[in-house]
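All protein chains but one are shown at their positions in the complex.
Lettered A, B and C in written order, each chain numbered from 1.
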Amino acid sequence: MEHLRWLRKDGKWRINFMIGAGLFLLAALLSVIGCFYTPYDPNEMNSAMKNAAPSFQHLFGTDSFGRDVFSRVLKGSRTTFLVGLAVVSIGAVGGTLVGAFTGYFGGKLDLILMRVNDALAAIPSILLALVFVGAFGSGTLQLVLALGLLFIPSFARVVRSGFLVQKEYDYVKNARLMGAGQLRIMFVHILPNTKGSLLSALAIGFNNAVLSEAAMSYLSLGVQPPEPSLGRMLSEAQPYLIRAPWSAIAPGMMILVCVLGVGLMSIEGGEKHD
Amino acid sequence: MRYWVKKTAALLVTLLVAAFLTFLAFEVIPSDAAMTKLGLDATEEEIQALREQLGLNRPLPLRYLSFLADAVRGDFGNSTQYGRSVGELLGGRMPVTLGLAFYSFFLIVAVSLPLGILSARKHGSHGNGGFALLTQLMMAVPPFFLGMILTLVFGIIFKVFTPGAYVPAGEDFFGFLGFMLFPALSVAIPKIGMTVRFLQNSLNEQLTADYVRTAKSKGCNRRRVLWGHVLRNALVPVVTFLSMVMAEILAGSIVIEQVFNLSGVGRLLAVSISHRDYPVVRAIILYATTVVILLNYLSDIACRMLDPRIRQI
Amino acid sequence: MKKHAVLVALLLSLTALCACNGGKTGKNGSDSRSAVVGITQDLDSLDPHKAVAAGTDEVLFNVFEGLVKPSVDGTLVPAVAEDVEIAPDGMSYTFTLREGVKFHNGADVTAEDVVYSIKRCAGLLSDPDPEVKVSSALSVISAVEKKNAGTVVITLKEANTELLGFLTVAIIPENYTEQSTKPVGTGPYRFVSYEPLTSFVVERFPEYYGETPYLEKVTFKICASNDAAFMELLAGTIDIFPYLTEEQASQLTDEYKLEVGASNLVQAMFLNNEFAPFTKPEVRQALCMAVDKQEILNIVAGGKGNIIGSNMFPNFGVYYNKDMETYYTYQPEKAKELLAKAGYNESNPLTFTMKVPSNYDFHVATAQVLVEQYKKIGVEVKLQLIEWPTWLTDVYRGRDYEATIVGLDAALAPSDVVRRYRSDASGNFVNYKSDAYDALFDKAKASVSNEEKITYYKQLQEMLTKDAASVYLQDPAKLVAVNKRFTGYRFYPVYVLDMASIRPEK
Partner (left out) sequence: MTKDATKGKNSKVLLSVRDLCISFPRPDRSNKMVVDHVSFTLSEGEILGVAGESGSGKSMTALAVMGLLPENAKYEASELSFLGQSLLFSNRKKEEEVRCRLSGSEMAMIFQEPLTSLNPVQTIGTQMEEPLLLHAGQAKEARRELILEALASAGLRNPSELLNQYPHQLSGGMRQRVMIAMALINGPKLLIADEPTTALDVVIEQEIVELIRTLAKERQLSVIFISHNLNVLQKLCDRLIVMKDGKIVEEGSTEQVFSTPVQDYTKKLMSAVVSGPKERAKENAEKETKESTETEAVLRMEELSVIFRKKTSMFHAPLYKTAVNKVSLSVGRGEIFGIVGESGCGKSTLLKTIAGLQKASDGTLSVSQTEAGVQMVFQDPYTSLNPAKKVGWILEEPLRLHTKLTKQERKERVLSMLAETELLPEIAGRHISELSGGQRQRVAIAAALILNPELVLLDEPVSALDVTVQAQILALLLRLQREHGLTYVFVSHDMAVVRKLCDTVMVMKDGRMIECGPAEQVFLNPKEDYTKKLIGSAKESGK
C-alpha cells in the first residue's frame, strides 16, 4: 500500500497528520449524520427545558430556546462546512483563473487584475458582504457569493506565483514547439505542477472560510435563523456564556476540531506534492 | 529610483480602485442616510430636503469627483449620523484601534520570533512533534470565540481585568497595557500560530542552503550559523508576511472591538455601515487602504535593506 | 537558546503583572453622588428636535423640558409652563409661563424662546433646518404667538383636545446654533461632554427651578452590545442598566437589585393587509389563534411582560381595553379549520416570509418562537433578518413585506397609538383600510368630553382585535438592574430614563 508507506517519514509515523485526519473525519462524520438523523428536531423549542445542563437526554444540554444543542451542532456543522466548501471552491476556481492568466500572460492584464486584487484585499470583508446582502437580500447563498469573491485574491496570488515560475521551464517551450495551444499549455501542462501550493492554499482557505462564516453570522449577516449554523449558534450563546457555557462551547469546539484537523493535514499534504 | 516611481503609481491605483469600489458599494446597498436619519414618521418632502442638503441627489459621477477632491484636501465632510466632522470622529477612535493593532503586532513579533527560531533548531522540519500541534491549535481558534472565553475566564472569574473599562494609554500606560492585553491576545494568538509556522518553514529552507555548509566549513558553530547567517536570509520573506498579517489585524479588529466593547474604528465602521453613514465609511476605507499601502512600502524598504539582490532592480 | 526562552517568559510575566494592577484602576471611584448608566444605543443627535431614536429621547429627558412633561402616572404636569387653558372648542391652547426658569447657560427663558421652539418643531419657522424632525401631530398648529411677556397662545387648524401630549417637545434658546454639539435646555441636569460610541456625561443644574436631584454627575456609558454591557455590570463598572434580558436578570450578582416595569411598547406581528392571503380576515384570525402567547413569554422573557390583545399597552390607564387580551386564546385546531375554510391545508400550505430587524435580539427571538408555533398548524414561515435602515426603507416606507415583528412606542396621547391604522395615515404600513374605523377615529380625536373619548378608544381597539389587523403579542417587561447603593428608580408610561428621582439607599 504505497500510501501507507508515505505515512511513515524518516522512521517516524506522521503523528500529526493522523491526528488531523482523525479530527477531520470525526467532524465530517458528525455533519453527515446531521443530514439524516438528529436526536431531536433542531428547531423544536421547549420552554420547560431552557438552558438545561448537558445530560443523557441532551448530550450538549439545551440553549436559551430550549432546543437540543447537540442536534443543532449536527445540523449547524453541515451548513457551516457546506458554506466553507462552497466558498473555498469559488475562491479556488476564480483565483486559479485570475492567477493563471495574470501569471502566464503578464503585461497590462497582470497589472490591472493585480491592482483590483489588492483593492479587494484592502476593503474590509463585512462591507463587501453587506453589498451582496444589500443587493440580493440576506441568506446563505448571498453569503457564499460574497465570501467566495473575497477569497479569490489570496488564491490568485498563490496560482500566479506558481505560473510565473513554471512558465520559464523548458517543458513549456517544448509544449509550444509541439503545437499545444496557450490554454492547453496553461491548464493541462502548467496547472498540475502548481498542485502542491494550491492544495495547502485550499486547506488554509477552507479554514478561513469556516472561520469567516462564523464571524459573518456573529454580525448576523450569514445564515438566517432559525436555521442553525455554528457561527450563528456562537453569537446567540454569547449572553448566556456564564450560566449556560455549553451552548457556546459546543459549536466553538466543533469549529476548532474541524479547522484543526484540516490544518494538521495541510502540513503534510503540502509536502507530499512539492 | 524608477522602481519607487512605479511602486507609488501602482499603490495609488490600488487606492483609487478601493475608493471606487466603496463608492459603488454604497450605490448598491438599498436605503440611504437621509431616510435613516429622519426615522419613522418623516414625510417625503423632509427626506428630499435633507437629501438635497447632503448633496445625495447630485448625479453619480459628480458626487464621486467631489468626494475625491475633498479627500485630497483631507476634508472628509460631516458624518450624517453624528453631525460632526469625520476627521474629529476618527481622531477620537484612532488611538484605540491603532493601540490594539500595534500591541497585538508587538505580541506577535515578540512571541513568534523566539518560538520560531527555538523550534526550527530543535524540531527540524515542521511536520511532527507537539510544537506543530500547538501552532495549528492556535491557528484554529475563531478569534471572537477566544475573545469570549478570555473575557469570561480573566474578566469575570479571575477578575484580572475589568471588561469594558478601557483605560486610554495617555492617562495610565500600564493600565492600558493591562486592559488591552486580552483583546490584543485574541487578535494575536491565531496570527502567532501562522507566523511561527511561516518562520519555521523559511528557516528550515535556509538551513539546507549551500552557504550554510560553507559557514560550517569555516568553523561556525550552530548558534553563529543560525544568528549570523541564516536568520537574516530567512527574515526577508517573513517581513512581507508580517505586513500582510498587519493588514489582517486591522480587518479583524471589527469583530474583536465588538466582543470587548472597545469603541475603535472597527466598531465605528460597523455602526456607520448599519446607519448608512457614507462619509464615515468611505473615510475609514480610505484610511484602512492607505495603512495597508504604507505597510507595503515599509515591508519593501525592509526587504531591500535585508537583501541586496533586490536593491539591484 | 536558553537565553531566548527566559527572555520570552520575562516579557509575558511583565505584561501579565501590569494586567493585574492596571485592570483595577479602571473601576470608577466609589463616591456615591455620581452614577454610571449603561445604554446600548448611541445618541443619534444632541439636538432634541433632531433626535429620532427612542434611545436618545429617554436620555435627553434629563437635559430638556417641554411646556409640560409626563409624570409617572401617565398624566402631564406643568414644566416650563405654569398653567394651560384649552379653549372649549379645542381650537386654541393658552400657556402661562413659569417665573424664573433659567437655561443651562444662565439666560432666563423668555416667551420668544418658547415661540421659537414650538414653531421649530411644527415646521413653521421661515428657513427650516431639514434635519429637524417635524412631528406630524404638531402639523395641526396654525399659529404660535406671544400674547405678553408671560403667556403664549397656540391656535390650531382643526379641533384636537389631545395636542397637550405632544407639547412635551423641548424648549431651547432662540436661534442657538450649537445645539447639536453643546446642547442647552432647562432640565434638572446640564450637558458636560459627549464622546460618540463611548459616553454622554451630564451634571446637576444648580439653578433648576424644581427639586434639585441627589446625583451630582451621571455618565451614560454607550456599550457595544447588550452582552458587553452585562459583562461590565458583573464587573461593577455600571450602576444602572435598563435593558436587562430575563436571562441576564437571573444571573445578577447580589450587589444589584432588579426593578420590573413595562417597556410601553406594542410588540406585534404586523401583517401586510394587501399581501394576498392576509386580505382575508379569517386567515389573520387563524394566525392570532395559533399563537400561544404565554409560551412566547416563557421562552423569550422567562414569563415576564404583559400579554396584549390590541394596539395599545396597559400604561394608557383608562383608555386601555383590558378584555381584548383574552379575545383570542390558544386554539390551534380551530385555527386549522379557519385556514382550511380559507383554502389552506396540507396540500396547499400557507407560506409567508417574515422580515425582522436584525439589531433587536428580542424581536428575532420572538420570531423564531412564532415560526415553530405556526409549523404546528402547517404554516411555513421563512425568516429574513434585515438591517434597521433596510427595514425603514423596505418595510416601513416601501411596505414591501409580507409580515414583520417590531415594537412600536407612542407619545402620551391615546390617538397617537392607534393613529397608524387610519387608512390614509402616513405610518399605515399595515395597509389597514376600514371606513368605519376612520370615522370612529376622527370622532374620538375631536371629542371634548373624556368619557366619550374612553368609550370610542375602547371600541377602536375592539375593532382592530376582531378584525385581527395584526397579531398583537405583548408589552414586553422592562427589567432594570440598579446598584444597591441607590433607590428611587421610577418607571414612566413613555420611553424615559429619569435620573432626577434617584436617591441614596439609607
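In this text, contacts are C-beta pairs under 8 Å (C-beta built on N, C-alpha and C of every residue); 3 or more make two chains touch, one makes a residue touch a chain.
Since the structure is predicted, the reported quantities are computational estimates derived from the model, not experimental observations.
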Neighbouring shown chains of the undisplayed chain, as defined at the top: A, B
Residue touching the undisplayed chain, where the options are B:Arg197, B:His229 or B:His275: B:His229
Touch with the omitted chain, as defined above, among B:Pro59, B:Gly74 or B:Pro308: B:Pro308
Listed residues A:Val88, A:Ala175 or A:Met265, member touching the removed chain: A:Ala175
Positions on chain A contacted by the hidden chain, ascending: 5-6, 8-11, 169-171, 173-180, 189, 192-193, 195
Missing-chain contacts mapped onto chain B: 1-2, 5, 124, 209-211, 213-222, 224, 228-229, 232-233, 236, 306-309, 312
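Note that in this section only the chains that are shown with their structure count from here on.
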Chain contact graph, described as a line, ring, star, complete graph or other shape: complete
Chain pair whose interface holds the most contacting C-beta pairs: B-C
Centre distance in Å when chain A and chain C are each reduced to the mean of their C-alpha atoms: 42
Computed distance of Cα centres, chain C from chain B, in Å: 38
Touching two or more other chains - residue numbers and ranges from chain A: 134, 238, 241-242
For chain B, residues contacting two or more additional chains: 30, 156, 258-259
Residues of chain B defined as touching chain C within the complex: 30-32, 35-43, 46, 49-50, 52-53, 81-84, 89, 92-93, 110-111, 114-115, 117-118, 121-122, 151, 154-156, 159-167, 172, 174-179, 181-182, 223, 257-263, 267-268, 271, 274-276
Residues of chain B defined as touching chain A within the complex: 10, 13-14, 17-18, 21-22, 25, 28-30, 125-129, 132-133, 136-137, 139-145, 148-149, 152, 156, 197, 247, 251, 254-255, 258-259, 269-270, 273, 281, 285, 288-289, 292-293
Residues of chain A touching chain C in the complex: 43-45, 47, 50-51, 64-66, 134, 137-139, 220, 224-226, 238-243
